[in-house]
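The structure under discussion appears below in the form of structure tokens.
Of the protein chains in this complex, one is absent; all others appear in place.
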């Protein structure tokens, strides 16, 4: 397969003018679109409808263009909108274009970016944030990895997931049916869903063993984590949407993906480690997860993100990591997403880079 | 004079336990204290009472210790509390200790940190943010600079100011007396007061000419600025409090101050430029002003700080600049203050560093 | 004309299931829809995209159902989404259905609710919040009133307007063309646009005289106001959308509209005054504008809405007025909108009630 990665600014969550231009210029064939990741300018928390607005706008536009029903389009293309462009982060879309007609039968000497998508079934409210979600995600990620045509599990560098959250309505639905949900705090449900999804990735890649997971409290053990999982919760889905990325000898195109983990919010050197010995022609995008260190301390000093009741700590964490990474790359159109439960070490998070070799 | 600079963490705005320990250990003589700068964990905006709480705690403690009335103490020691430790910024005090008994009559070959304090009269509400404030500040800063014993205006590296703001009460007071205030928006009055104070510094140092200032709109011309002014508004003062810093051949001690400007929020290299050719033994503190670029763009990309009606842009700007600078110094106990009107270039701000040579 | 008013709850800004059910049940004919007002659960400020999401969802759904282009639909139906359901306010749509086929040639003895819609041209950024907007609105409102078939200007009880705001992008556009905008503060631009629109209504109804308006500062004189204007700014429009309501002897249907003003946020008795001597069978909806008293005081006591830098005062004002009115009606599905510049007396706002007679 030939993979192309395009980054497009947006002036609002429903601004597709940049994408339209690329199609008009024939920069890419809309039939080859397989995934869109976006950073939209909402609060990234429960009541962030910028994700839904962007998703609806994309679905309306492309389903009309490709003569598909919205359901057909969403089945064919993975859409992951992550809310929150705090600080300098600049709202944008990243498009993943895969031309499957370009087939290689003999593996090449060099590895290039390979992309595959999958999704789980829709969850019942009582499944969100539980071991059921872990297992569903594990299976879906394994299906996605198979499609990457990689040699080795180490060639998987990034698994982006969009996962559901609990709303007052969904909680009431479970309660009415006599079921209990993992938490009645809607904001906290985002953490559970992100955590369960990340553990699902970890089990799929072998980074986490299933029997290490506390079935009664997905978030219990911070030592269990995946270094390639990036999960983002949103009100607009009821299932997990999965985008897996690796480097494959069967993939063509100019792009390569690498990863490492940020040990904490200040560890901007993770970019250098993700690049390894490569000397990129051009950095396309950085994908990072951010979280306020749950101990309340960073490098020995107290931080106040967890005791600030006016601003959600996920919002602050994105602003900080955005500032740290962008002061290094001098590019603010990067993907920093909040809430890194079971994604990288506690207080830190996974980081992936896509570059042009 | 011999100048000592001490940095002390605080666990809350009224936590003086770190300072108490330093006095018990005889690390410094409380009689020699001339200034305290602090970053406290409020919102840094109008209703930030953490500044008042820290100020009251300091005043109570030291006035009792030194057997002074609170008024006598506040006359002798400049207290500048800057609210807002968003993101990784860690609440702390910086103490400036000056031993005047150590007098040098012949200038030395090396220059060391020199510190002097001053203050203006209390303002009427209608004077805040106007040319009257500019002039008062100019005079007070000139008095402070004289005390620095420097050879050259280029040896002034940092002028920290605490300035007043308008509250609903103060506005009503002016209105009752038939006077009009510069703005009836209390949050905006902080910008006017910071701007007028910074212009006062600029006029005092010669960076700005008095006749360039638009008397009817202090904030009109972003091209006028001081590279050494750092001004911070707070509800707890009715006058400007001034702390001036320079390097003097008559000063002893291990400390040196340098400065430069951040061209924008990502310009963390300003730290290198402020250090110049020095190879510091130890970085003591970084003092920076942060602001969301008023154009709504940074390095060509849109940012959303000015259109986010949930979080004040000054809060976000501190989080970003804190992330950018701390990812370089790996120290989160730094002084980043918001609102850089007439302080450094638009979208950027002045930055000073104190280090041990 | 026969007018029907329907109120429908929504579970999210893109939830049209309630409306769909009414169409399936043939409660109303979608061809007769002339206006939809909605309260959506965003922050009601600059970056509130719930309004856009609801608008887009409605437009997509109905244009498909009625076989119209989105532009044709939006030309035919006025959509006014007002963001902000703080406190107990419950997100909902109010549908206005007008059957024009039911014509009356001889006026009846009783007056019933009559509804008409209009809109202005799209504005340039530099026109927003200026006298140009006032004049455009005046003309459009006069055209709408003509359609109401009322005898007397006193029969106009409510003129709802959706008006545009300035974004960083729109401001830059004006600046690039060498034009200046009324304010560079995007949140403040909402106030200017609401104020100019309300004055346009006031001039159209004769409540305000054109030459009383300060052309250089639309918001200057709080004594000028309309008692029937309710204006709401949103990022999703570039023109003013107008819904006028009155009572007409040529209208049939069960509904009546009345109005009065709330003198301040506590004046819930305005509902009684709006009802007058009527004994309603059923209260359909209450439409009120809320604002934090700009003096910082209410009934002689200080309030802190204007000095709270964490929460926009428009959000708080809606929460308070929602609490005050709903504690009287015991119905939380009411329309309370923020920012009452030139709408009712300062600190208060207009209030309209629609009931079944």
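For reference, chains read A, B and C in written order, and residue numbers begin at 1 within each chain.
The rule is simple: a contact is a pair of C-beta atoms (placed from the backbone, for glycine too) under 8 Å apart; a residue touches a chain by one contact, two chains touch by 3 or more.
No experiment lies behind these values; they were computed from the predicted model shown.
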**Request:** Kindly state which of the options C:33, C:116, C:319 or C:352 is in contact with the chain not pictured.
**Result:** C:319
**Request:** Consider the whole complex, including the chain that is not shown, and state which of A:48, A:207 or A:291 touches that chain.
**Result:** A:48
**Asked** Which one touches the absent chain: C:182, C:199, C:333 or C:354?
**Response** C:333
**Prompt:** Per the definition of touch given earlier, which of C:43, C:226 or C:247 contacts the omitted chain?
**Reply:** C:43
**Message:** Contact with the hidden chain only, please: which chain A residues?
**Reply:** 43, 45-48, 167-169, 171-172, 184-188, 294-297, 302, 304, 306-310, 312
**Request:** Spell out the interface residues on chain B facing the chain that's missing from view.
**Result:** 11-14, 41-42, 47, 49-50, 52-53, 56-57, 60, 169, 235, 310
**Message:** Need a quick check: the contact residues on chain C for the chain that isn't drawn.
**Reply:** 9, 11, 41, 43, 85-91, 265-268, 298-299, 301-305, 307-308, 310-311, 315-317, 319-328, 330-333
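Assume only the chains that are shown with their structure count from here on.
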**Request:** Over half of interface residue numbers shared between chain B and chain C means same, under half means different, so which is it?
**Result:** same
**Asked** Of all residues in chain C, which are in touch with two or more distinct other chains?
**Response** 47, 169, 310
